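Following: one structure in structure tokens, then a few remarks.
Shown here: the complex without one of its protein chains, the others still in place.
To keep things simple, chains are lettered A and B as they appear, and every chain counts its residues starting from 1.
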Amino acid sequence: MGNNGDENRKREMNLWEKLYFPEILHGMGITLRAFFRPKFTRQYPEERWVPPPVFRGRPVLVVEDETGVERCVACGLCARVCPSLAIQVQAAETELDKERYPELFEINMLRCIFCGFCEEVCPEEAIIMSKDYELNFSDPKDAIYGKDRLLTPASHLSDRLAFLKQYR
Amino acid sequence: MIALIALIKVIVLVLVILGTVAYLVLLERKVSAYMQDRIGPNRVGPKGLFQPFADILKLVLKEMIVPENANGFIHALAPVISITVALAALAVIPFGNYIVVGGQKISLMIAHVNIGVLYILAMSSLGVYGITLSGWASNNKYSLLGGLRSSAQMISYELSLGLSIIGVLMIDRTLQLDKIVQSQGAWLWNIVFQPIGFLVFVTAAFAETNRLPFDLPEAEPELVGGYHTEYSGMRWGLFFLSEYTNMIVSSALIVTLYFGGWSLPYVNYAAMMPNLAALLQVVTFLAKTGIVIFVFMWVRWTLPRFRYDQLMNVGWKIMLPLAILNLLGTGAVMLALK
Partner (left out) sequence: MAKVTIEGKTVEVENGTTVIRAAAQAGVEIPHFCWHPGLSVAGNCRMCLVEIEKMPKLAIACATQVADGMVVHVNSEKAVEARKAVLEFILINHPLDCPICDEAGECNLQDYTYSHGPGHSALEEAKNKKPKRVPLGPNVVYDAERCIMCSRCIRFMDEIAKEPTLTFVERGDRVYIDTFPGKELNNPYSMNVIDICPVGALTNRDYRFKARVWETSSTEGICTGCSRGCNTNIWVRNNEILRLTPRLNSEVNNYWICDNGRLNSFGHVNSEKRLNTPLVRKDGALQEVGWDEALSSAADALKPFSKDEVAVIGSPYSSVEDNYILQKFAKQVLGTTNIDFLQHSVDGDEDTFLIRADKTPNAYGAREVGVSSSKGTDVKKIFELIGSGKIKALYVMDDDIVTSKETEELLAKLDVLIVNHWVESKTTQLADIVFPSATFAEKYGTYVNFLGRVQLSRPAVSTLEQERVPGRFNMSRLDNFGSAFDKWNKGQRRNVRSSWEIISAVANLLGGKIRFQSAQKVFDEVAQTNPSFKGLSYAKIGAKGAPLSKGPVGKKSKEETLV
């Protein structure tokens, strides 16, 4: 009893420990030491954290710098792999060489769990995880990000793109 | 005239206590933050000093929700009982000896009653009504469980509390709190003679104030807040207030009973001017109380919560026998020394 049924964690206590009060004092010593330790709190709105490239912020769609065309071909693999069904894609035809493009691309950021599966499955490296972690909405409808908010020039995402090139 | 003086004392005390409670909340948040390598509230006012006002403003502005099918009257009454009883217990706490105003000695306690200890015990047992009734009136199983736990816990620990005090009473031969202080002298405090009684009393005091590690009536993980699950706004604020008032009362009582109240070693109050002595006494008393309150918080942010069966085991199988043994031991020693 008292070890959550895990026999491996069971340990006989000696008399000193059984007395309980000395151990309480021991514990209080630990908290008191913590009391005087230096603090590392970041003063958030003033001091902002710039995530490293490995960070998975909100997913965005990459737009080529030269052509201004999104990489996405609306294959729907991200929508298929998304474990929380956050992504909705509707394809359509274009006159461009890449005949298919997303007419509608929506990510419900209330559903997104930032797992990065969409980025991993994407055959075009078109959807990647950005560094943006500051998301807030006052209406559930605002949380559904359309292409207007998802499309991001590749030059803004160079960190992550380089990271993906190196490690994937 | 006596009534007027008493009234002034009551008003001053209540105002001071309420203000203190507000800042105790801030203190608690700061203490917990520092023990967890954080900074704590620092946004409202310089260093977060106005945080209590923001908290109070928020509580006042929040809606007081009464659950459907709850007993509205008792639901409203319960927090009032809690806070009233908690404040009433302060009446017999001696903050100092006396001051002299216009040649008249005015005692620095509100009610100069000769059964002070009994009065405090009576008041603290009444406090359980507030909690139990709130649990019942909320029409919520978690609240009810919290309320029931609270009554069981109070009954279990009041016994050891009372028994541990008897040791002190046997030594000092009085029930009056200021007399107990005076009889302890400058530094031969009761804790020297009653170390076991002190431990039992402190443990029971923790249980009586429903603070960690004995906060089973609230127990967020299992009871989602226990008796105050269904309370919001200032009604919830009153419960909060009474919890901290109870903590002040308990700390003051510990100081009075075991740490010589306002007395200080090597300080002879009788040799000073009466009002200066009174000021020094009050400051001493408050400082000692403050230290004990800090210990209360320190313990809260150190120890995890007991399981319910452990709580009952400790109460009946350890604390009660210890208190009785302490009683017998004290009696035996006193007989032997006679």
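The criterion applied here is as follows: contacts are C-beta pairs under 8 Å (C-beta built on N, C-alpha and C of every residue); 3 or more make two chains touch, one makes a residue touch a chain.
Bear in mind the structure is a predicted one, so any value in this text is a computation, not a measurement.
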Statement: Result, missing-chain neighbours among shown chains, is A
- prompt: Which one touches the absent chain: A:A34, A:V69, A:C115 or A:I144?
  reply: A:I144
- prompt: Which of these touches the unseen chain: A:M13, A:A92 or A:I113?
  reply: A:A92
Statement: Only one of A:V60, A:A74, A:I128 or A:L150 touches the unshown chain, namely A:A74
- request: Kindly note down the residues of subunit A that lie in touch with the hidden chain.
  value: 73-77, 79-80, 85, 88, 91-93, 98-100, 106, 108, 123-124, 140, 144
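Convention: only the chains that are shown with their structure count from here on.
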- line: So, in whole Å, the Cα centroid of subunit A is separated from that of subunit B by 47
Subunit B-touching residues of subunit A, taken from the complex the two chains share: 21, 24, 27-28, 30-32, 34-37, 39-41
- prompt: Okay, in this complex, where on subunit B does subunit A touch?
  reply: 31, 34-39, 199, 298-299, 301-303
